[in-house]
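Every protein chain except one is present and positioned as in the full complex.
Showing subunit A:
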Amino acid sequence: MEDYKYLFKVVLVGNAGVGKTCLVRKFTQGIFPPGQSATIGVDFMIKTVKVGNDKIKLQIWDTAGQERFRSITQSYYRSAHAIVLVYDVSCQPSFDCLPEWLGEIESYANRRVLKILVGNKVDKGDEREVPERIGRDFSDVNHFDYFLETSALDATNVDQLFEQVATRLTNDMKITDERVHQYRADATNTSSSSGGPIKLIDRAQTQLNSCCSRQ
């Protein structure tokens, strides 16, 4: 087995042409592919990063944006630890679609998924149509965990984006781990029914009881 502490699935979504593939390629391979054609399906890449002393493996799922909504199988959302929603700062329509993407994420993704909003193509300078403040406001209002602007072309904030993803997920995971340890320790101390087979009839009874008690 490889030695990494955590494995996280990161899914990129957003309209076609906002530069999702370029961001991922720049990060995983350090290249900006010129004349990027529309992605079909879900591009799959991995990269190992360091958070403190821990090696963290990111599985990055780069989805095709061209069909916009409902083109992606729901289980991609379900299994994601982080969702990066990307728009193009030089393309107002890609920003205008964000609420629809958000609706998609809320319908299918895990409730506690890390949500990150990214305004890409800041290298386009004069052609900018969405000011940074507007992006940041949208991110705040809609409870994104993090917002930043990037450029896959000149590498602005590309590494930072994925480092943030890795760091935040790792920190969350460590807190969960501690809770689990604590819980296990408690469970051992009270030495309840640990080990032994699970009796289906007992479980059904417990469920029945808890259902009744709710009424």
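By definition in this document, a contact is a pair of C-beta atoms (placed from the backbone, for glycine too) under 8 Å apart; a residue touches a chain by one contact, two chains touch by 3 or more; residues count from 1.
Please note the rule applied: contacts and distances are computed from a predicted model.
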Chain not displayed: protein name in its UniProt record ("Ferritin", "Trafficking protein particle complex subunit", "D-2-hydroxyglutarate dehydrogenase, mitochondrial" or "Membrane magnesium transporter"): "D-2-hydroxyglutarate dehydrogenase, mitochondrial"
Omitted-chain contact residue, chosen from A:59, A:142 or A:167: A:59
Options A:16, A:42, A:134 or A:173, residue touching the unrepresented chain: A:42
Positions on subunit A contacted by the hidden chain, ascending: 2, 7, 9, 21, 25, 33, 36-37, 39-46, 57, 59, 61, 63-64, 67, 71-76, 78-79
